[in-house]
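First the structure, then my questions, so here it is.
Shown here: the complex without one of its protein chains, the others still in place.
What follows is chain A.
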Amino acid sequence: MLILECPYCGVNADETELHAGGEAHLKRFGPEASDEEFEGYLFVRENPKGVHLERWQHRYGCGKWFHAARCTTTLEVFGTYPAQTLAPPKELVAKIKEKRPDWTWREFGGAST
């Protein structure tokens, strides 16, 4: 059972109270974008075997969307953070890197940064 702490109400919400919203931090490309950019926005996704950044909605609770960092193989939850951001908090990235030094995820947490 996956349990995530909602960053808005502080509740430890279990999976059945939540709604999964797919990958976090997608950048939207609109009408003026190139075909490649639009294709990337629509279809190209990370599919990591490891730590993933995801969107979740506390659907049966406060109804707010938030972000979570979760390992797709062990289900270890590294943390959750509010949705009003374009990147994961530095502390969270540091926490992930500490346990998974090789972790990379799009432009965040690259091995060289």
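Please note the rule applied: a contact is a pair of C-beta atoms (placed from the backbone, for glycine too) under 8 Å apart; a residue touches a chain by one contact, two chains touch by 3 or more; residues count from 1.
Going forward, contacts and distances are computed from a predicted model.
The listed choices are "Isoquinoline 1-oxidoreductase, alpha subunit", "Acetoin dehydrogenase E1 component beta-subunit", "Branched-chain amino acid transport system substrate-binding protein" or "Sarcosine oxidase, gamma subunit family"; the UniProt protein name belonging to the chain that is not shown reads "Sarcosine oxidase, gamma subunit family". The chain not shown here is touched by just one of A:D14, A:E36, A:E91 or A:E107, and that residue is A:D14.
Of the residues in chain A, those that touch the hidden partner chain are 8-14, 16-17, 60-64.
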